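Omission of a single protein chain aside, the complex is shown with its protein chains in their original locations.
The chains carry the letters A and B, assigned in the order they are written, with residues numbered from 1 in each.
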Amino acid sequence: MSPLISRGFSGRRDRGPDGRVPPGQYVTLDFPVLSAGPTPHTPLDQWDFSIVGEADEPRRWTWEEFLALPSEEVTVDIHCVTKWSKLDTVWRGVSVDVLLDGAGASAGFISAFCDGGYTTNLPRADVTGGRAWVAYAYDGQPLAPEHGGPARLLVPHLYFWKSAKWVRGLRLLEEDEPGFWERYGYHDRGDPWREQRYQGD
Amino acid sequence: MDAYMLDGNAVAGLLREVFAVEMTTATATCGECGAAGPVGALRVFRGAGIVMRCGRCDAAMVTIAEGDGRMCLGLPGVRMLQIAL
Partner (left out) sequence: MARAALPGRLSWRVADVVSVVRETPRTATITLDVPGWPGHLPGQHVDVRLTADDGYQAQRGYSIASVGDGTRLDLTVERLDDGEVSPYLTDGVRAGDQLEVRGPVGGWFVWEPALGGPLLLVAGGSGIVPLMAMLRARRAAADHVETRLLASWRGWDDVIYRDELARLAGDGLRVVHTLTRTRPPGWTGYARRVDAEMLAEVGPPPAARPLVYVCGPTPFVEAVAEGLVGLGHDPGAIRTERFGPTGG
């Protein structure tokens, strides 16, 4: 049975300006909180960010060191696989190009790892060339814990489950290794413009 | 404490669509810590998909990714499910 249309129901969302929103998505004005687990609360004096794995030498920054890195403010659209999109979101963070800076040149893949155990995998090409950041501020304010603070990965050209909350580092890999949702049903790459939501799409 | 957390009964309808019986009263044993209890008492988190976690050790016991006319059900942390017949 095709779903019954509910008289007079429009929801809070709309399809957005032509061409701006990927297929199957609806624009939302709020910012839904979605998490695979409880919000971690790592104190900043215990927080660090690392590049590990197939790297010539691992790198590590404390919170103070991380904030001292060159950062940029970016305005991007974000798209969640649960069908909401949010336009013109403003973030501040450190470009992944700065963090990787030529490390582990033979490693074609990345696995982001996070407090709470969440992981997600990405081709290196999807986090370099100015396409990804580790963001610590949203809309001019320090990133709230419920939205991934102190810092989250931000990869706006892919579905937002790739923008891992509470990120603590990137593991460089020579072979792709599925992360949490990629193991349990979601697509390895997750391009919203090709509606790559689920394994096999 | 997590304000967004729900109980297993929040996904009772979704589970009932694929299982022949009500699943919130089934007993699930955690593969990580061995805790056993009703599926209804597991802690539910809604992310890209749904994750049901052990109340004692927070291990991800069940994952649900639903869409495209199918449901992907992961049981990474379920050692055993006991269902009344």
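One rule holds in what follows: contacts are C-beta pairs under 8 Å (C-beta built on N, C-alpha and C of every residue); 3 or more make two chains touch, one makes a residue touch a chain.
Note that this is a predicted model, so its numbers are computed, not measured.
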item: Residue of A:6, A:46, A:106 or A:141 in touch with the missing chain, whole complex considered; value: A:6
item: In chain A, positions touching the absent partner; value: 1, 3-15, 26, 30, 33, 83
item: Touching residues (missing chain, whole complex) on chain B; value: 1-10, 12-14, 16-17, 20-22, 24-25, 37-41
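Quick note on the criterion: only the chains that are shown with their structure count from here on.
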item: Inter-chain centre distance, chain A versus chain B - centres from mean C-alpha coordinates, in Å; value: 25
item: Chain A to chain B touching residues, read off their complex; value: 33-39, 80-82, 117, 146, 159-161, 180-181, 183-186, 197-199, 201
item: Chain B residues touching chain A - in the complex, by the definition given at the top; value: 2-5, 43, 45-49, 51, 53, 58, 60, 63, 65, 67-68, 70, 72, 74, 76
